[in-house]
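Shown here: the complex without one of its protein chains, the others still in place.
Presenting chain A:
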């Protein structure tokens, strides 16, 4: 269980609070207007945004003092998920060993096969399409096998069909991992997430059933959906 315990982030005139838990294996969407703090919430959980107060726990143990790489999670960013000067296989290998010295390259090839990139390990990221690059980043998260997966709109630049395909792939590969996914598209939330967190007016509200949320949207969400 991931627990945000009285979490508060204050930066100049921006603030964000959250105080709730989500269970292992859940699929949770994070939705809300631009600038409300969706990415800040994920950044705080991942360790890129310092907490002003509060705590973050995974299975009861505090993780907010850990360096980003030591937290029990993987994160896919909006862009720059792959190092352009390393091969696709090396980019995946970083998920197993950041020094690339003790990498099980057979496991890397298996991960590439599972995301449909078999045989493309020797390429550079620049030689991949946008969809293929997303698959490679996902394959690395798969190799890291952390119990939490944070998606900060990594598929936002893909077309609707490709995005749906990627969400299906995440659903298939994430397995028992908890997935928190930022999106600005209600259909993503409805298709993918059992529960949804609404971020608005300085608060990340506790997750509620996605279907119920959209059936009876609170004022902030109604304004956002227009």
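We take it that contacts are C-beta pairs under 8 Å (C-beta built on N, C-alpha and C of every residue); 3 or more make two chains touch, one makes a residue touch a chain; residues count from 1.
We adopt the following convention: contacts and distances are computed from a predicted model.
A chain of this complex does not appear here, and its UniProt-recorded name among "Thiamine transport system permease protein", "NADH-quinone oxidoreductase subunit H", "Aspartyl/glutamyl-tRNA(Asn/Gln) amidotransferase subunit B" or "Ferredoxin" is "Thiamine transport system permease protein". Only one of A:20, A:77 or A:214 touches the absent chain when the whole complex is considered: A:77.
Touch with the chain that is not drawn comes from one residue among A:9, A:28 or A:46, which is A:46. Touching residues on chain A toward the chain that is not drawn are 46-48, 50, 67-70, 74-75, 77, 80-81, 83-86, 90, 94-95, 98-100, 124, 126, 144.
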